[in-house]
Structures are given as structure tokens and as C-alpha cells.
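Every protein chain but one is kept in place in this view of the complex.
We call the chains A, B, C, D, E, F and G, going by the order they appear; numbering starts again at 1 in every chain.
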Amino acid sequence: AALQRDVSANPSSPVVAAFRVFQLELDAKHDKYERLVKISRDVTIESKRTIFLLHRVTNVPNAEEVLNEAEGKLDAVRQKIGQIAEELRGEDIYQFHRAFTPGIQEYVEAASFLHYIRHRSLISLEEINARLVFMRTERAELKGSVEAEPPGAYVLTFQVTPSDYLLGVADLTGELMRMCISSVGNGDIDTPFQLSQFLRQIYDGFSFIGNTGPYEVSKKLHTLRQSLGKVEDACYTLRVRGSEIPKHMLADLFCSRTAHVDPEEGLV
Amino acid sequence: AALQRDVSANPSSPVVAAFRVFQLELDAKHDKYERLVKISRDVTIESKRTIFLLHRVTNVPNAEEVLNEAEGKLDAVRQKIGQIAEELRGEDIYQFHRAFTPGIQEYVEAASFLHYIRHRSLISLEEINARLVFMRTERAELKGSVEAEPPGAYVLTFQVTPSDYLLGVADLTGELMRMCISSVGNGDIDTPFQLSQFLRQIYDGFSFIGNTGPYEVSKKLHTLRQSLGKVEDACYTLRVRGSEIPKHMLADLFCSRTAHVDPEEGLV
Amino acid sequence: MSVTDMFSHIQGFLSADQDVREDIRKVVQNLEQTAREILTVLQSVHQASGFKEIPSKCEKARELFCTVRTHISDLKTKFPVEQYYRFHEHWRFVLQRLAFLAAFVVYLESEALVTREEVARILGIEVVREKGFHLDVEDYLAGVLIMASELSRLAVNSVTAGDYSRPLRISNFINELDSGFRLLNLKNDPLRKRYDGLKYDVKKIEEVVYDLSIRGLAKEPEAIEK
Amino acid sequence: MSVTDMFSHIQGFLSADQDVREDIRKVVQNLEQTAREILTVLQSVHQASGFKEIPSKCEKARELFCTVRTHISDLKTKFPVEQYYRFHEHWRFVLQRLAFLAAFVVYLESEALVTREEVARILGIEVVREKGFHLDVEDYLAGVLIMASELSRLAVNSVTAGDYSRPLRISNFINELDSGFRLLNLKNDPLRKRYDGLKYDVKKIEEVVYDLSIRGLAKEPEAIEK
Amino acid sequence: MSVTDMFSHIQGFLSADQDVREDIRKVVQNLEQTAREILTVLQSVHQASGFKEIPSKCEKARELFCTVRTHISDLKTKFPVEQYYRFHEHWRFVLQRLAFLAAFVVYLESEALVTREEVARILGIEVVREKGFHLDVEDYLAGVLIMASELSRLAVNSVTAGDYSRPLRISNFINELDSGFRLLNLKNDPLRKRYDGLKYDVKKIEEVVYDLSIRGLAKEPEAIEK
Amino acid sequence: MSVTDMFSHIQGFLSADQDVREDIRKVVQNLEQTAREILTVLQSVHQASGFKEIPSKCEKARELFCTVRTHISDLKTKFPVEQYYRFHEHWRFVLQRLAFLAAFVVYLESEALVTREEVARILGIEVVREKGFHLDVEDYLAGVLIMASELSRLAVNSVTAGDYSRPLRISNFINELDSGFRLLNLKNDPLRKRYDGLKYDVKKIEEVVYDLSIRGLAKEPEAIEK
Amino acid sequence: MSVTDMFSHIQGFLSADQDVREDIRKVVQNLEQTAREILTVLQSVHQASGFKEIPSKCEKARELFCTVRTHISDLKTKFPVEQYYRFHEHWRFVLQRLAFLAAFVVYLESEALVTREEVARILGIEVVREKGFHLDVEDYLAGVLIMASELSRLAVNSVTAGDYSRPLRISNFINELDSGFRLLNLKNDPLRKRYDGLKYDVKKIEEVVYDLSIRGLAKEPEAIEK
Partner (left out) sequence: MSVTDMFSHIQGFLSADQDVREDIRKVVQNLEQTAREILTVLQSVHQASGFKEIPSKCEKARELFCTVRTHISDLKTKFPVEQYYRFHEHWRFVLQRLAFLAAFVVYLESEALVTREEVARILGIEVVREKGFHLDVEDYLAGVLIMASELSRLAVNSVTAGDYSRPLRISNFINELDSGFRLLNLKNDPLRKRYDGLKYDVKKIEEVVYDLSIRGLAKEPEAIEK
């Protein structure tokens, strides 16, 4: 019995040879997975910091400067996503999806937040993806130079999945709620009403999707509803307190706060 | 109201100045935490691979070669732990403990497994820590060269906490159980009895500590008991089947399996 | 594009996804049905009477694999080929069962380990992901491990059926397999758990061989000229 | 060293650890008791009658901080100084409360934001970790945020007590604080949650100021010559 | 009868059951889709502009309830009527949503509490179990409680939209509802948990009424002479 | 004694225990029913019309407490008095509700904090454990905290009903209560969590008083000469 | 109808439901008691001494099934027959145990698989749902699977008792059962999980037969000409 066992450990056995190949394949896959997890963590952190930066917009004079800085930070994040795309070149992205989905969701949250501040609208999945196209130069050692392709350059793309997009947008609503409360505290009366309108649309959108979306969305729906509630409450308070302005003060207020008063909002 | 708000955004405000300092402090801490998490993941993976490698010992002829290879792998892991120690230089290690505890536990598991295979004994916490001492050369840009210290070299140490040690040892028992079952499958009768003895000691040790240990240990106690049960069952089977050896075959068996038969074990 | 439009747009994606999954589920049910039929055919080898019928049973199983290939062809049409891993969970279980069945048939026929290429051929799929619907290496390995546990049962039942040489051949085979698996670095995943089971199969077979040898029933395994 | 010895050895560590924790818990209970007493002293500022007594209340609180310092000196003796974060959870909660109370006293006295150094001095501890038992920056910030919420209450109660200028001063103060906090990148941790609460405090105070201004009760805040 | 025959026979039962469930699931998906559409229609009442359109929105919703009735008629054909409780879990969730939507429409139209009979009529089902596919009393109550929480939101948004009298009417309505529920002896089940949420709705609406009262915006609700 | 005899004997114990629990559950259900009735009586104080009827409502409630006492007498007969804590969980919830109702009645009658002795008297039970079925101090405190949250609602509704002085009196009362609780060193248990809610009640009531003050509606509360 | 009337009416429904459940629970407890008694009777077959007494034990068990039928008759009177599935959870567990016991008695008597009809007859219930209180096919199958695991125990204990032919007969029986189950397309439910356990029973019994074979203790089972 001891004899036959030694045979099996024989490295020339075809079984052992086959398993050596499997070993390489599995190790390569795990290594790639690990690299993706690490890049994803970087993407998460930088995206989160961009979001904090964007919240500074509401009380600094030089908003444009902050927005540009945020844009710059997101450019760096996109470079990281480019690295993810590089890793995924020729792969089935769903094979490694779990490794990078947290980072991508956070990026969607940051990018859509910046977009909302700039354009007061919801960035589309297509617009997100349009920014995730990367030009790369072929590394010399990988491909021979004698090939027919245009020498050096190629295009890499990264496609955010609809469900990562949705999950990112779901988180965006929390940031919008924070922005709304801050706006009230900063005496900005316009923004809360705009935000409540916008959040209501997103909420209606999510209600419309309901439980047909990914499981995690249903979990976030409750938080979304709470955020909407907070924003609606803020608008309610603005309206109620606005009802008390004595007639003689209206003029004064219009002078000092013109920027803030939406004519449509009537008394406020 | 709008006016006073602009004042507050004034970068020359002492409050804002103080918070800029806090920002740097917090960001530095989070960055360090992230770096530690990444190193810890590397430590985990390489330790796990070392454990797999060590399981190959039981059915290859060149055990020493495998052990040396494992030692080499663990050396690389220790270099990684050295990086952790570098990050923790002058820090309170408990501040970042959560970031690297999984990696360290896995390292303890791997190192104690190698130690058991070599010495058939439990490595002590002190022995573990004795290997985690690193010589470093001072980087020139950090310290001026005019200082009184011996130029360049210093010693870094990493101290595994008793509870990380315990948790690593708790996981070791799972590997020992695997090794036991494999041994039976490979016709090695000695090892299972040795292992059951050893595991029983560890089990008694953990029972003795009971619920005074860290919470995670209590959770692992159940698995430990199961592993011990599997090993005891294996020994039981060896004993029961050994009872059937016809007298006339005993001699043969002693010839072909001398290496495996423990004289103390009587009939087997 | 308004928020409402955006959500309708996304809803479109989601509905399409659900439809695809629904379609896949149906084909997978058919595959499971056929897999159970093949298993029933092959189970008879465990019975005393079944030992001489192995060749005919294998043939029968081979025929049923035609149906498997038809179902899988059908399955391939249900989703874009490059999104294999998006829907992997749906067929992973049955594919591992089928890999096991293919490996078992091949073992019964030739007492050799089926290659991943051979399993792929029997199932009518690819080995290399880039070429189309393929057999993941983990799924192949899982199938092989299921077979190992079936072989430990077979070793036991061979003795019952009076075939005393088969357990020794199985023992050699399974030991070689074990050596192979020891080369792998597995994660803490289902495959690892299954691999832990292999140790028990090896142990069981070793016990059978031991029982035979102490009774002088184990012939020197001349059969291992392979 | 035998396995048994090894475990006895480790058991030694664990017992020692438990004893340390037990000792810490007791001192922390005393600290909590004193913190509640200081809070009771300072709560009176919210009452109409309490407004003129602010200076005397602050003095009273300052005295109680002596007791705090004594307890903390005691606490420091209970564990090795370089293991602060090992036991941090035990005193984190009360330290944040104490930082709040110190910040509140300082605000009531001078209407300025207490510095981390000043809090450390009031509590008799260090700012820099290397120097000994210190005040973590997060704990300092948490204390400041608790104070912010107390100030929004104070703004409301000032109006009830007929003091119409204080809310405006609080408003300026809290806005500056808000600007400071906006500079920070927080993790999704308790501090972040508390900071989210600050927005509501700012909002509440803004509403008080608004209420005063539409009624012509808000004087041009001449008081902000600070 | 051989074992094989017995099991083939049993497989017939199981397949039939699975087919029924599959059919039910599909109809329920359609119902959910329609329910979401009705919800989208009714959600618009929360918008400033939506308040004058309540009647037209209700009409729109009423039309969609036709589709609901069609789907439910369809559902009824999928299983024998006396097995309602066997499959209850499949439609329980959507039925509660639909009960909520029916209750909400009726409230918006008439500011009255829909009866169980009325909900049943709107959904095209029975009240009495013996008569056919019916509305369980627990499901009706769950629907009513979902509406209560929607009404607290409506009270808030009414004010934002400048309608100051609606909150008072909602407040009276919700108080009556609360009294009603207090008559019930609920088990410790999901319904009880939902009911515990009602007191937050009551409180929220009372605070809205308070805000209006203190600002003199709450007209004496002459209509409430009841 | 044989094993069978031993276990038969033990079964006797277990059955007896189960019977006792069954009996207790039934009486507790009756108590809950009566508690809900008392609550319904007292809820009317939150309505505009209810304010003048407070005395009559309190009388009505006092009468219902007779029924409570009857049920509790009944409860006492169901188990040996020294096993109070064995079955405590069964009636703990309802006892806290009843303590709340007693405290609320007493507050409405006299605007004073009910003592534990008084609650015990109203419920017909003991204060001192040794004397019989008693009111645990934690349960008394829980009842008081439920009342505090009811009072914040009452403050809001008083304003709606046009009673502008009650909120000020409630505010003073609740502040006193808050100071009282600050004397306690609570464990990290449900009671502590409930107490943490008290600060929201305090704040809410202060905001009501603020709203009255800024509008000049808060009369100097001359009544508070206590 | 006023809201109060509506809710009083609803409370009627809820009380009735709770009463029904209470009644059912009591009868089910009696059934469980009898089931445990039958089990105790049948357990003796696992003991060396019990093997010859199988017929008398079966008779004894048959008598106890009379009591079962009485309890079930009682159970049937507690709720309207068409609401079987409403309360199914209450008796599902005990019904599966009883199906197991019936199947075990029949196996011990005749070494054949009990049919669902036979189980229904023994329990005094129906097979066809439409005819009244019936035995669900899933519950029947669960009972059969519990028996399978009891048989693997019996195979082991037969050997201990010196009966070397019974394990072979059990092995054949259980293999047939396994083939039967392979015809079924089970959902991912508790039944599926139980079925997954069957393969361990099959394997265990095969190992018993192996142990007998290798020691020459397994007689050619001539009896199995069926």
C-alpha cells in the first residue's frame, strides 16, 4: 500500500500535471480578485471624500472652485476605475463583480451628486458610462511590434451595471437630504423646494421599480423614504414659518434675499 | 444674515484653522488604517497558501523540501508583518488592531501548523513573537544624519496579542483535524493517535479558559469540539479494525509497516 | 432625459433581466430532470447484479447525454454569451452534477480521470471562456469530487458484490486524485468544503483495502498497468 | 513548555486583562456620576431664572471638574499608558460627555469654541497621545457636537426667557462651527451621524433667528465684536 | 402498486402543485405591476400642483382598479377556491398594498374610512370566506394602517401646498381610526407591529395641526360638527 | 426509584408549570383589555373638546381601575407569591402600561408626580416585595417615562385647544422629572433606552413654550408659586 | 356604520380566530402525547430482546392508533374543513410524526412501503383534499423519510441482535425508496433537505451490508424474490 502511494505523488502523472495547470488558473483568478478589491477600496475612499468636498459648496463663496476641485478628484477616481477596466480586459466582468461593486456604487453616488449640483438633474447611466472610456498605450512587452494594429493605442471602456447605478442613486438621495437641511440652515430657501421636487421624482421612480429591482434596492427604499420625509418636513417648516411674515416686511425681505426667493413660491 | 455667514467661511477664522489641522490628522489616520487593511489581506492570503502547502507534506517523499518551502513563504509573510510594524511605529497598536487582526490570526495558524509538523508541539506566543523582530535601516530623508544614534539601523518588533494567538491556535485545530483524516487515508497510523492526544490537550486548554477568553474564542469552541470528535472517531476506527488482524498476519504487517506501528499501541 | 424616463429606462433593463432568468430557470429544470435520469441509470452499478451491466449502463447514460447537449444548446440561446457569470448561479449546481455524471461514466468505462476537455465535449460546451458557454474549472473540480465520494461507495459495494480487486484500483485512482487536489490553493468556499470531504473518501477506501488485505483477499493489484 | 503550561500562561494574560477592565469600569462609573452632576448644574441655564446665574453656575461646574480630574488621575493608574486604545471603549462615552461639558462651560463663559488643548487641560489629560492619557480628536469633536445641539436648545430657551440677542450670537458661533466640520472627511461612524445632527441644529437656530427678525426683535448683532 | 408507480403518481401531485404556484406567481406579478402604477398615480397628490387634481387622479386610479379586478379574476381561476390559505402567502403582500390603495382612493374622494366590504368590491373579491376569494380581515387592517402613514405625509404636504384645512380633517380622521384599533386585541404579529407605528402618525399630524393653530392658520373646522 | 418513575414525577412538575403559565396568560389578557379601555377614556384629553372634561374622564378612569384591581387579585391567586420573578415577564408589559395610566390620571387631577406607593394603591398591589405582589421600581419608572411622552403630546394639543398656560406648567413638571432621572444610575437596559427618549420630550415641550413666548401668548405662569 | 361599530365587528372575527387556534393547540398536544407513546412502544424493536416481539409491539401500536383517530376526529370539529391550510402549521409537525409511525408499523409488519391511502386510513383521515381533513402529500413523504432514517438505525441494531439477514432486506427496500424519490422534482424546501439526508441512510446501510459480506455473515437473501 505504501508503494502505490508514492506512485501517485509522481510529478509525471498526467493527473498531477493537469492539476498544476488548475493551480495556476485558480491562483491567477484569486490574485486578480484581490487586486480588484484593493482598487475598489481606493475608489470608495476617494469618492467619499469627493462627496464631503461637495457638501462644502453650500457655504463657500467660490462654489465653482470647489466644483472644479471635485471634478479633479473624480478624474483621479476614474483613473482608478481605468485600472479596474484594465484588469477586466477580456474578462467577463460579472465574474469579478463582487470585488469592485462597492467602489463603483460609491463613484456613482459622487458623480451623480456633482452632476446634480451643476445641472440640477439626474445623471443618466449613459452619461456615467460615457466618462469611463480610457485611452491606453499598448505595453511593448505584451504585444509584438510587428502586428497590424495601429501601433500602441487602444480604447478601454468600463460599463457600470444598471443595478450598481441604481444603488448609487439610492445613496445619492441621502446626500441630497443632507444638502437640503444644510441649505435651510444657510438661509437658502430655494434649494429645499427644488430638492423635495427632485427627491420625490426619484422616490416615485424607485416605487415604480418596486421589488423588481435588485434585492439591495428594496433594503434602501426605507432609508430613501425617510430622507424624503425629512426634506418634505423642511419644506413644510419653511412654508409654515413663511406664513407669518408681516406685510410691511415683505419688501425688505425681497431686497435682502432676492437670490433666495422663488417668485413661484408666493409669500416666501 | 447672509452677511455673517460669509464671515464664517473666512479661512482666517481660528475655528476653521483648527479644523484644517483636524482634517489632516483624521485623513492621515484613515489612510494608515487602509494601508494596514491591505497588508493584512496579503498576509492572510499568503498564510493560507502556506497552510495548503503544508498539507502536501503528508504524501510527498521529500517532506523537508516542502517544509523549507513553507518556511520561505512564511519569511515573506513576516516581511509583510514587518511593514505592519513599520506603520505602527510609535503608534498604539490597539488603535489599528481591527485593521490587521485577521491577517495576524491567519499567520499564527500557519506558523503554528509548521511548528507542529516539525516539532509535534504547540508553538508558544513568545516563540511566535521572537520571529517578529525586524532590523531596519533609517531612511535618510526622515532623520538628519547629525544625530547621536547609531547611524542607520534600528530594531522593529511586532507583538501578537494573546487573543490573536488564541484565535490562531483555535483555527489550527481545524487544520490538524484535516491532517489526521489524511493520515489515515495515507495508511499512517501513528499520526492520528498523536494528533488526538495533542488536540485533546488543546481542547482541555480551551475548556480551562472557558468564557474568560475573548468572545470569538467561545464561538470557535464548538468547531473545536467537532474537530476533536472527528479525530477521536478516526482513532476509534483504527483501533476497532485493528482488532481483527489474524494472528498469522501480524508478522507480515510488522515488516511492511514498521514505521507506522507504535509498539505502545499493542495489536495495531 | 427626465427622472421618470431614466427610471423607465432602467426598469427596462431589469424586466429584461428577469425574463432572461425565467427562461434560464426553465431550461435548468429540464437539465436537472435529465441529470436525475442519468443518475438512476448509473446507480445500478452499486448493486450486486449491476456489476456485469456496467458497459450497457454507460451506453445508456451516453445516450441521455445527447438530451443534455440539446438542453444546453437551448440554454445558450437564452442570454448573451459574454454574461456567463451574471447568471452562473442558476446552472452552477446542475453543471456540477453533470460534470460528476460525465466523470463517473468515463471512470466506469476506462477507470481513468476524465479531463476537463472531455467533460466539456460530453456536455457540448467549451473549456475556454472566450470561446463560449464553458465549464468553469471550479465546477469541473466539484464534479470530480462528487465522483470521488461515489467511488468510495462503489468500493464498499464492490466487496458486497464479491469483486475484491476493484477497491484496490479505486484506491490507486483516488490517491492520485488526492495528490492532484493537494496542489490547489482553495478559498474558504463550497469547493474547499467538498475537498475536505475527499479526505474521508480516501480514508474509507483505505479501510476497505485494509479489510481485504488482512483477510488475504487483496490480490497484488496487477491491474494497474494503465 | 507543555500545552497545559501554555494555556495557563495565556489564562494569566486574560485574567489580568479582566481585572484591569473591572477596575476601569468602577472608575468610569464615578466619572459618569460626576458628569451627571455637572450636567444638572449647567441645565439651569435653560430656565428663565437661570440666565443671570450663568457665571455662578459655571464656577460651580469648574469646581466639579476638580473631582473629574481626580477620577481621571485614578483611571490613569489602572492600565499601561501605551494601551489606551485597548480599553478606549470603556471611557469613550463618558469622555465625550465630559468634553461636551467642558466645551459648554467655556462657551457660557466666553462664547468661544473651546480648543482641544483647553478641554484636555480642564480634564487634566494630554492632547498628544505620546504624552499620556489623551483626548482623541474624534472624542473632542463628538463633545463639540453635543454642545452644538445643546446650544440650539439654548437659543430656543433664550427667546422664552426674553433674551433676543443671544440666539443671533449662537447663530454666528454655530455657523462657524459648521464651516469647520465641513472640512472633515468622516467615515460612516457614530461621529458622522452626530455631525449629520449638526445640520438640524443649524437649521433650528436659523429658524429662531428668522422668527426674531420678521418680528423686528433681532437687533443688528453689535455684540459680534469678538 | 410498485414503489416506482407510487412515486410517479406522487410526482403528478407535486408537478400540479408547482404549476399552480407558477401560475399564481405570474398573475401576482401583474397585480404588483398594476399596484405600482396606481401608487404612481396617487403619489402625485403629494405635490403642490397635485392638490387640485385629486378628483382626476382618483378617477384615473379607479380605472386602473379595473385592471386589478381583471387580474384577480384571472388569479381565481388558478387554484381551487377552498385552498385559499394554502397559497395565501403568494398574494398576501400585494393584497395588503391593494387594500391600502383602495382605502387611499376612497379617503381622497370622501374623507371616510373605507369599509372592508367596499375594499372587497373595489378589488372584485368577497368579504366572506365561504363565498370565494376573499379579503382577510388582517389584510384589510394592514392596508388601512399603511394608509394612515400615507395620510401623515399628506398632512405635511398639504400645508406646503397651502391647504391649511386638510390637516385638521386628517387629524380627526386618524384619531377616530386610532380609537377603533384600540378596540382590537391584536396578537404579537406583524399587524401589531404596524399598529404600534400608528401612534407616530397620530403625533405627527397633531404637530402639524399645532403649527397651524399657533399661527392662526387653522380655521375653525366648521365641517366637523359630528 | 426507576428512571421511568423519576421522569413521570418530573413530568408532574412540568405540567403544573405549564398550567400556571396558561392561567396567568388569560388573566393578563383581561388586564390588557381593561388597560386599553382606560387609555381610550384618557385619550380624549388630547382633543379640543376634551379639556374641560378632564375631571369627569379621570373619574371614569378611576372606576375602571376597580376592574384592574379585580383582575390583579385574580392574578395573585394563580401562583405562589414568592415566585413573582419566575413569571414576571408575563405581566411586566401590562404592569408598566397600568403604571403609566395611573400616573397620567394623577397628573391630570393634580399636576403632580404620582409616587410609587400611590400607583401601588391604585393597582391594589404592594410596594415592598416582601409583602406580596408588588410594583417593581423599574416598572414604576417605565410607566412614568411613558407618561412623559404623553405629556409632550398634551402640551402640543393644549395649544391647539387654545390653552396656552398648560404647556408652561408641563414644561416645569417635565424639567423636574428630568432632573430626578439624572440622579439615577441606570444600567444599559430597556429603561435606559426609554429614558434617553425623555430628552426629546423635554425639547419638544420647550419648543412649544418658545412658540408661545415669541408670539406673546405665554402668560407669566403666576400659578407656579410652588 | 361608524368606525367604532366597524372595529367592534372586526374584533369579533379576531377573537373567534384566536379561540379556534387555542382549541386546535390543545388537541394537538394530546396527539403529540399519543405519538410519543406509540414511539416508545416501537422503540423496543431496536433492542436485542425486542426482535421477536415485533408482532406484539405492532399490535400494541395499532391499538394506540385508535386513540390517534379519536383525537383527530376531535380536531376536525374545531374548524371549518375548507380552512385546513389556514391552520396547517399547527398540526403539520405531529401529522408527519404520525405518518412516520404508521409507515414504520406497516414496514415492521410487512416490510413494504405504506401507501398514502393506508396512512390516511390508519389515521382516520382522507387522501383527497376535497373529501375532508386529509394527509398532504408532502407530509406523507416527510413521514416516509423519517422512517428511512429509523431503518438505518434498525439495520445497525439488527446486527447487534444477531439478525444478519434483515440489513440486506432493509438495504433493498431503502434503495427502492431512493429510486422512487429520484423521480420527484422537489422544491428547495424542508422536504428537499430531509431527502438529502436519505443518501446518508443509504450509505450507512450499505456499509452494514459490507461489514456482513466481508465477514461472510451475509447469507444470500433468498427471500427477496419479490
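In this section, a contact is a pair of C-beta atoms (placed from the backbone, for glycine too) under 8 Å apart; a residue touches a chain by one contact, two chains touch by 3 or more.
Computed from a predicted structure; not experimentally measured.
One chain is not depicted; across the entire complex it touches B, F, G.
Of G:2, G:15 or G:47, it is G:47 that touches the chain left out of the display. In the full complex, the hidden chain is touched by chain B at residues 196-197, 200, 203-204, 207-208, 210-211, 229, 232-233, 235-236, 239-240, 243-244, 266. On the side of chain G, the interface with the absent chain consists of residues 29, 32-33, 36, 39-40, 43, 46-47, 153, 156-157, 159-160, 162, 208, 211-212, 215, 217, using the contact rule stated above. Touch with the hidden chain on the side of chain F covers residues 1, 3-4, 6-8, 10-11, 13-15, 18, 80, 82-86, 88, 113, 115-116, 129-130, 137, 141, 176-177, 179-181, 183-187.
Convention: only the chains that are shown with their structure count from here on.
Listed by label, the chains that touch chain A and also chain D are B.
Superposing the C-alpha atoms of chain E onto chain F requires a rotation of 90 degrees, rounded to the nearest 5.
Annotation: 41 Å between the Cα-based centres of chain B and chain D.
Rounded to a whole number, the gap between the C-alpha centres of chain C and chain D is 64 angstrom.
Per-chain CA centroids place chain B at a distance of 55 Å from chain F. Contact of a single residue of chain F with at least two other chains is seen at no position.
Counting partner chains per residue, chain A shows two or more touched chains at residues 1, 5, 8-9, 30, 59, 186-187, 204, 208, 244. Under the contact rule defined at the top, the touching pairs of chains are A-B, A-C, A-D, A-E, B-C, B-D, C-G, D-F, E-F, E-G.
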